[in-house]
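Take a look at the following structure, please.
Here the complex is missing one protein chain, while the rest keep their positions.
Going in written order, the chains are labelled A and B, and every chain counts its residues from 1.
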Amino acid sequence: MTMAAIQTDVTVHEMPQTPHPIIEVDGISKLYGDVQALKDINLQFETGHLTSLLGPSGCGKTTLLKIIAGLLQPTEGEVRVKGQAIDGPGRERAFVFQDFALMPWASVLDNAAFGLKMQGLGKAERRERARHYVAEVGLSGFEDSFPHQLSGGMRQRVGLARALAVDADVLLMDEPFSAVDEQTRRKFQEDLMHLREVEKKTFLFVTHSIEEAVYVSDRIVLLSPRPGRLSDIIEPDIPRNVDPDRLRRDSGYLDTVEMIWSSIRKYVE
Amino acid sequence: MTLFGRQIPMMSSLIIWALIWEILGQFDLVLLFPPFSEVVMALGDVLTSSSFAEAIRVTLLAYVSGLGLAIVVGIPLGFLMGLVPVADKMLNMWVNTFLAAPLSALVPIFMILFGLGTPTVIVTVFMFAVWIIVLDTRAGVQHITPSLLEMSRSFGAGRGERFRMIFLAALPEILAGIRLGMVRGVKGVVIGQLLVSIIGVGALFTLYQQNFLMAHFWALILLLFALALTLSGLVGKLEKRIDYYAGNRSS
Partner (left out) sequence: MSITSPAVSAPIWGVSGVLTRFTQMPLTWKILSVVLFALAWEITARTGFNFSFPTFTQTTGAFWEMLTDGSLAGAYLRTLQPLSIGLALSLIIGISAGVAMGLRHEFEWFSLPVFIVMQAAPMAALIPLVTFVYGIGMTSKVIAVVMLALPVIAMNSYKAVRNVSPSLVAMCQSFTGTRWQCITQIILPASSPMMFAGLRLGVAEGFSGIVLAELLITPTGIGDLITYHRSIANFGHMYASIVSIVLFAIISVGILQWAETKIFRPEKRGV
């Protein structure tokens, strides 16, 4: 397990270096009126990595994710995707919402095809592509169901299929499993790990669960609250090719969880 | 909304509407509107007239009695429906019927049964206000968290204590019902008096209409509107003070 001081690191590891990180967050600050939600955030995200933004409530992790998504404008600083400064949402980024954000009046298939529809794809083509991803997230047979007929976990799978269908380079996930029960959540995390292998995408993952962050991430960005600032960057050093149940008992895993908890517990009281 | 970075108060656009009104009136563009300034002038006239004082007295009397009756009848009825399933099944249909019905059509019946006077107006106010109070009280009683009742029973609360608890737990809904009933009641008192037409503001309207006093007519309407808005504003404030514990029950 390595710990790196603020803003120095990011590249000390034996991971292969890409000359340009896919996302660069450069001096982002965000003010809501007089409240400083984020203060001078500098971060880089490498292609193909899964990074978690972790912190207690009020640390601005969702705000940061939404700024990267282009849904919020930063007060200062800029976000660059593939070297280009962004001024709004773009096709190279897809968002997975905490509350699923499914259209209750549309079927699973139409929900999954929504992003493609916005891109102007024809009905037949977008349905075909959506069908593929609905199957990939394990919802074959539910294409014509409506969201209200699905459990919370299945609804989030639809949200995931929608994000995958637009074939973005980056998946931005805002506490995607927080509204899902514990058992489903574990299964989800395992599926997410599997998805990473298959899809070769870059993941940004907001969570307030330390265990979840340590379990799924290549890198954990720890934020501290009021004002939201970068507090630590942690790269969990845990075996990736063992089965999930063994991993959850791995001492490296448990130590990392403990270490993060001791560093953020002072904000919780 | 904001302009040049400054917050403009919500209701300030009404000033612009008053200006538009004045212009429409000055140039006789829409027959309905005499110049706003004339209406404001007439306001003083109307307010100081003895017939206005009498009209307001009669109106308030009918309104308060009708509303009081609606509250006294409505809350127990709502309780009955909320607690006794058979009563609920028998009455629910009628409550919903009267809630959606054009109640003004019933006023001619009241006029025959209760005469051309204040009793008819009281009954009209009652009919306009009572059903929403019943329905909201019923909803409040039915939506009490079951764990609250189980708690009171497990701690050995007596019948009276349990009843008190139900009442307090349902209070936010009851008050919401009373507020809506008050707003409906204002409509009831106006409609009742318009149809009876020989008492209260109804008589004044008839008087102004017969003497072609447009500005006076509008002045009276503005006064009525102001009264209605103040009333619902006041109850809204009262309701907010209750909200602090209603908020605890996050739906």
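Everything that follows uses one rule, which is that a residue touches a chain if its C-beta (ideal position, glycine included) is under 8 Å from a C-beta of that chain, and two chains touch if they have at least 3 such contacts.
The shown structure was predicted, so the numbers you read here are calculated from the model rather than taken from an experiment.
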Given the contact definition stated above, which residue among A:Leu64, A:Val81 or A:Met154 touches the chain not shown here?
A:Met154
Touch with the missing chain holds, among A:His194, A:Arg246 or A:Arg265, for A:His194
Contacts of chain A with the absent chain, listed as residue ranges:
66, 69-71, 88-91, 93-95, 97-105, 114-115, 117-119, 136-140, 142, 145-151, 153-155, 157, 162, 166, 184, 187, 191, 194-195
Contacts of chain B with the missing chain: which residues?
1, 8, 10-14, 16-17, 31-32, 89-94, 97, 100-109, 112-113, 183, 186-187, 189-191, 194-195, 201, 205-206, 209, 212, 214, 217-218, 220-221, 224-225, 228-229, 232
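Keep this in mind: only the chains that are shown with their structure count from here on.
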The distance between the C-alpha centres of chain A and chain B, rounded to whole Å, is 51
